[in-house]
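The other protein chains are all here in position, but one chain of the complex has been omitted.
Order of writing sets the chain letters: A, B and C. Residues in each chain are counted from 1.
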Amino acid sequence: MTTRDKPVEKVSRVVIRFAGDSGDGMQVAGDRFVAETATLGNDLSTLPDFPAEIRAPAGTLPGVSAFQVQFADTQVMTPGDRPDVLVAMNPAALKSQLPLLARGGNIVLNIDELTRRNLARVGYDVDPRTDGTLDPYVVHEVPITTLTVGAVAKTGLGRKDAERCKNFFALGLMSWLYHRPTAGTLAYIDTKFADQPQVCAANRAAFEAGWSFGETTEIFAVSYQVAPATMAPGTYRNISGNVALAYGLVAASERSGLPLFLGSYPITPASDILHTLSALKRFGVRTFQAEDEIAGIGAALGAAFGGAIGVTTTSGPGVALKTETIGLAVSLELPLVIVDVQRGGPSTGLPTKTEQADLLQAVLGRNGESPVPVVAPRSPADCFHAAIEAVRIAVTYRTPVFLLSDGYLANGSEPWLIPDPAGLPIINPDFATEPNGDNGAFLPYARHPDTLARPWALPGTPGLEHRIGGLEKADVTGDISYDPANHDRMVRLRAAKVEGIARSIPPLAVEDPSGAATVLVLGWGSTYGPIAAACAQLRAAGCQVAQAHLRHLAPFPANTGEVLRGYDKVLIPEMNLGQLALLVRAKFLVDAVGYNQVRGLPFSATELAEAISALLEEDQ
Amino acid sequence: MTTRDKPVEKVSRVVIRFAGDSGDGMQVAGDRFVAETATLGNDLSTLPDFPAEIRAPAGTLPGVSAFQVQFADTQVMTPGDRPDVLVAMNPAALKSQLPLLARGGNIVLNIDELTRRNLARVGYDVDPRTDGTLDPYVVHEVPITTLTVGAVAKTGLGRKDAERCKNFFALGLMSWLYHRPTAGTLAYIDTKFADQPQVCAANRAAFEAGWSFGETTEIFAVSYQVAPATMAPGTYRNISGNVALAYGLVAASERSGLPLFLGSYPITPASDILHTLSALKRFGVRTFQAEDEIAGIGAALGAAFGGAIGVTTTSGPGVALKTETIGLAVSLELPLVIVDVQRGGPSTGLPTKTEQADLLQAVLGRNGESPVPVVAPRSPADCFHAAIEAVRIAVTYRTPVFLLSDGYLANGSEPWLIPDPAGLPIINPDFATEPNGDNGAFLPYARHPDTLARPWALPGTPGLEHRIGGLEKADVTGDISYDPANHDRMVRLRAAKVEGIARSIPPLAVEDPSGAATVLVLGWGSTYGPIAAACAQLRAAGCQVAQAHLRHLAPFPANTGEVLRGYDKVLIPEMNLGQLALLVRAKFLVDAVGYNQVRGLPFSATELAEAISALLEEDQ
Amino acid sequence: MTATTGGTPLPLTKKDFTSDQEVRWCPGCGDYAILSTVQSYLPSLGIPRENVVFVSGIGCSSRFPYYVDTYGMHSIHGRAPAIATGLAVSRPDLKVFVVTGDGDGLSIGGNHLLHALRRNVNITILLFNNQIYGLTKGQYSPTSEFGKITKSTPMGSLDVPFNPISLVLGAEASFVARSIDTDRAHLTSVLTAAAAREGSAFIEIYQNCNIFNDNAFQAMKDPASRDAQTIRMVHGEPLRSATTSVIRGPGGLMLVDDPAHPDAVIHDAHSVDPSFAFALSRLKAPTPIGVFRDVPRTSYDRLMGDQLAAARERQGRGDLASLLAGNDTWTVA
Partner (left out) sequence: MTATTGGTPLPLTKKDFTSDQEVRWCPGCGDYAILSTVQSYLPSLGIPRENVVFVSGIGCSSRFPYYVDTYGMHSIHGRAPAIATGLAVSRPDLKVFVVTGDGDGLSIGGNHLLHALRRNVNITILLFNNQIYGLTKGQYSPTSEFGKITKSTPMGSLDVPFNPISLVLGAEASFVARSIDTDRAHLTSVLTAAAAREGSAFIEIYQNCNIFNDNAFQAMKDPASRDAQTIRMVHGEPLRSATTSVIRGPGGLMLVDDPAHPDAVIHDAHSVDPSFAFALSRLKAPTPIGVFRDVPRTSYDRLMGDQLAAARERQGRGDLASLLAGNDTWTVA
């Protein structure tokens, strides 16, 4: 699979989108394409995009599952706005994905599926190739099903099973088109289907047939090469947000010496963290699949009382259920990490789509004055570091901490410079081991003068027996207290403790290469990529714009107000109706403007650039 | 009990506080005093103040239960800052309540309980009468226990039971001192103890003995009269917030023609609403004590789907648990009323104390963009009208609505001009009865052009069969939709619907008699009384200050921004750390300043007046 | 043809209960068979369509209401029994079904399900037991067998599963049955038995998830093995499979390898003491299917309605003006 007879063109940046039925294996094709792209040294970013149903009936619009990847020889910040190539396995995929394509975009179309019945099913009265629908695009017609079945025939696999290999045919074709290496995928097929030699042979055959089809037919006149990106030296891997987050928790466990305990109830798009951690028992990780979200966080809190890093993973509806227990953790002042992989809301909403609309729930959504620090990663790989930071805050300050990921970060992936474990932060649990009061008394609510953290005394420690609970506690002693002045004091102490975390976090950094920008774009979480890409586009076009991105949403870095006041205009793009904007306006009285989309999808860098440039113009 | 030989003094305003053990019947004494005071035509306001334990051991500080009432011949806005008379039934009551008294305050002290053991139990090493502790006060020593037992002897009641009558002795004494009528209390005793003639006679005897004690001994040189307040003509009763709220719901049921369904789980301080409504079955009210808060609201939502006014009552921890279901109601767009009687938080906090710290939870505390209107009553009697308003919004706009009461409103009481039912608002459920689409189709998410409300079609209506759920729905049809543009549209439509409620509510009114104030005091909920009292004090002292009070917290009245911008300074007193202030600052970018206390108690008008006047001075 | 329903005359047909929504389960899923059986059965109730409501939670199974052309609510995870309680109690004129799964109904929603049953709320609960979480792509559920290897339990699950029948019998359920997705006749018979009574009915339906837990109940379906693997319980008839009989043992009931054993226990679905049904519920391989328990009990909605009526009889219809006034008023002139 390496001879090349056709001309080769060098390109810098490509966006590909695979789309087919939920059962068509598009996510697998995408994952493999990415693995090969990564080892080739391109920078990349991915976006899996699939329905909430497991396998909606074949050929229907709701059943379409897609996978998009952008890769380039320079830095890649997003999965790309508009695909250069859409691989459409059937009419449903074609119809649903067409709006994403720019004029002139390429479509690799599986013409075998364009039967009248299939077309009618998605509302095409006539074949879209015949009525001008596809005129704006470059269509490459490929009988993918037939070719796959033909290639696979020699393995003796039945027709139905043979057809299921068509994702590997498509993958082979795209691998040829973009000069992806093939050895990794062949090895993957061998391992994956080791138990089923016939299926293994069939998938290999389909993959090779796809590759050869590109090479031998006239369908594509040229193939494309994308040179490796210049990246910092080191060893890289590709990693998704959920896996990175799970690994970050394990790293924090190793670096703190505390065992990791996950109490969780499955929910999309957070479940993969549970799956990943459940396979890491060799790290002493205990995963507990609870009967519901409340039990999941309850068990995590119980484990924290016993000295573990207690973690619970969920999405928005699960956070709603955990709210009361988070309040208890605030009152108990025990370390706890609540991972919220945000998805489309309200209510069940769009379970497989991304959104940033749980921010205010995390910061403010509890009864009573109940401050909780909030940390958010900015990219899939950054989930690793954000998880360590969340554990650091939780353990150091004896507090529940929110880690706000989202569906895009969770399932999206990017290359990651693998860190040296020895360079990761050390977290000191600083357990109480001795009485801290007079006459050998233990005072569970006597605070550390700097952090205001209370002592963490583990059951099993002789002499420190004590009781804690959700009723208001007397300052210092922790006994139940209904005293008005004490309550006021405790409310303010808890608030001050969380505010004080700001002293332990880096100041908000601004990226403004010219130093002359008057407009600041402020973001948080997964919008980092699109915002950075949009700013880069604008700067390339000669505009001046500054970018800052918040990792800590509560408390804000100490210099945040100062930074914001340094600009004429502050634009806050969010995948919600303006939640960070609300917090920033309230706290700093800065007239920050929102740019808001609630579409279940990451921002398009181009659209964002347009919005920013509109503001730049206003500001002139 | 009507001869009066001693001099009588007229006073305008009195604050009395009864304090004793949880088992001493202080709440009953207070309630009876209030009932008599009300019928006398004084204006009044009350504050029951009791511990979370049912009956903590006698004589201990945590076991003290107190009841405070302010009554006057002019308008009364609060239960009073500092008692004129403290009735202290034992050393625990004395010690715990003493800090509330001003210098020169009166103490009616039950000296029978000042045994060395009782004193030691609360940490008095010596009798506080002997070491100067009580010097700043006027102490009236009364052997209440002995006198009660003596008076009751004739009924033959055992000593233990006899002693239990001492609350009526104290009540009798205070009734004499302030010229309260006695017939009502005697009638109350007769009814209450109808089954126990001996106990009945004993309590009568104790009550009369207390009255006579005042009249015949030298302990009080004078007695006091408080003239009736000038109040609007009409028939009055005394009413507590929880009862008023329950009656408001019943009134809304009557005025809408919809049956009332309460799904609730007991929790302090909301349980009395459940108790009150469970006794109103003759109004067709169904009360369902559920297995937990989630089932309570779930059942209410199910009933709403069936055409009832679905209501759930709870406090902060319960709201936390209901969060997910509230989100479902937002998505289903069904009417639902969530009553949150706020108490001290976070977590279990101070269950029997008041607080306003659930505002942000109500407004913002859900996953996804999940707007919910919020209404808050300003006084115990106002709970009636606020409940009707909450139902009006819920039914008209097909939305869950928060009704934010608090512990002070719930248990406090005041005179209420009983409204004529015919004058109460009519609520029109406007059920869907006919298809609203083409070809007899029913479109459950086609909206009313003005209110953006969707049709409410009840099961049982032929031809309108439809399915609704928590997944995102296609605009108009309500079918499941994962379409990005549709999601964005629906998120904005739901937000616009709730924002649009502002068009149906009265503008924010400002009270500024001089019209020249530059400082506005903005409040919400139960702080109305203390703020009004503080403003009145300041105006009486020649200061100019404006007051505005928000009944609608989401959305705000349309003119709110305009009002706020009309003042140099805006002060927002809240029993939290600044929750309304956060919303106001974010929305209007007005530099509103908070005055915050989180003590589990209503504000003192005097302290508030000081805070306001500090701001007035700054502003000069 | 005595009643009409929005223009659709009675009797209705399966088609009347088929909504216009595309069914989105995986091809081959056992849910299809259940849907079809239920749609065919509904006309037999003789209830107008508009008086039927399906309430579900979240899960593959909980998509059920979308496909039935009645009123319906696809609610949130585990809460359908609570929501249905409010509806059924306040609208006794409706026929309310709850559709739930082994995760929805026994994991997150276990408490609501059990409380609804002890109250005997007027709802028919269909629990689709596929012994797996389908919608979240295959984690083990509270009914998965011990040691099950799934995405979240790569070394096998550690939990002893619930036996749903034992569980609900322990919670005072008064109608309890079990059936199988693809056995249309049997499922219809159980549904019909449930319809005949007042109050709660609980029906566990073994359902195949061909994607994440294929063939979990195959032995009970396979023509070759099914008669040996199931005990078809019929009230008043001996309890036996093709190869065994049920006899009394010291601690409960037990199986003997003799399908004609003279001491085979006669099924008594109407035994007031749930101990008999409980003992039956412990049998497996062969597994009893049919009605375990069916004893009459007044439904919750009727009891509540009776109280409302009694209150009105004793105190008269509520009068708002006198309620507001109360007993202690004074007048300012």
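Operating definition for what follows: a residue touches a chain if its C-beta (ideal position, glycine included) is under 8 Å from a C-beta of that chain, and two chains touch if they have at least 3 such contacts.
Please read all numbers here as calculations on a predicted model, not as lab measurements.
In the full assembly, the chain not pictured is in contact with A, B, C, by the touch criterion defined above. Within the full complex, the residue among C:Gly110, C:Gly134 or C:Pro238 touching the omitted chain is C:Gly110. Interface note: of A:Val250, A:Ile501 or A:Ala548, the residue touching the hidden chain in the full complex is A:Val250. When the omitted chain is restored, the residue from C:Ser166, C:Asn208 or C:Gln229 that touches it is C:Ser166.
For the chain missing from the display, the contacting residue among A:Ala205, A:Leu464 or A:Leu615 is A:Leu464, taking the whole complex into account. Chain C meets the missing chain through residues 107-108, 110-111, 114-115, 118-120, 142, 155-156, 158-163, 166-172, 249-253, 268, 271-276, 278-279, 282, 297, 300, 303-304, 307, 310-311.
Residue-level contact of chain B with the missing chain is found at 23, 52-58, 60, 62-63, 265-268, 271, 274-275, 278-279, 281, 287, 289, 291-293, 317, 347-348. In the full complex, chain A touches the omitted chain through residues 35, 38-41, 184, 228, 231-239, 247, 250-251, 254, 259, 261, 263, 280-284, 286, 288, 290-292, 294-296, 298-308, 310, 324-325, 327-328, 332, 418-421, 440, 459-471, 479-480.
Simple rule for what comes next: only the chains that are shown with their structure count from here on.
Ranking all chains by how far their C-alpha centres lie from the centre of chain C, first place goes to B. Separating the centre of chain A from that of chain B, both taken as means of CA atoms, is a distance of 45 Å. Multi-chain contact residues of chain A (touching two or more other chains): 52, 62, 317, 347-348. Residues of chain C found to touch two or more other chains are 58, 76.
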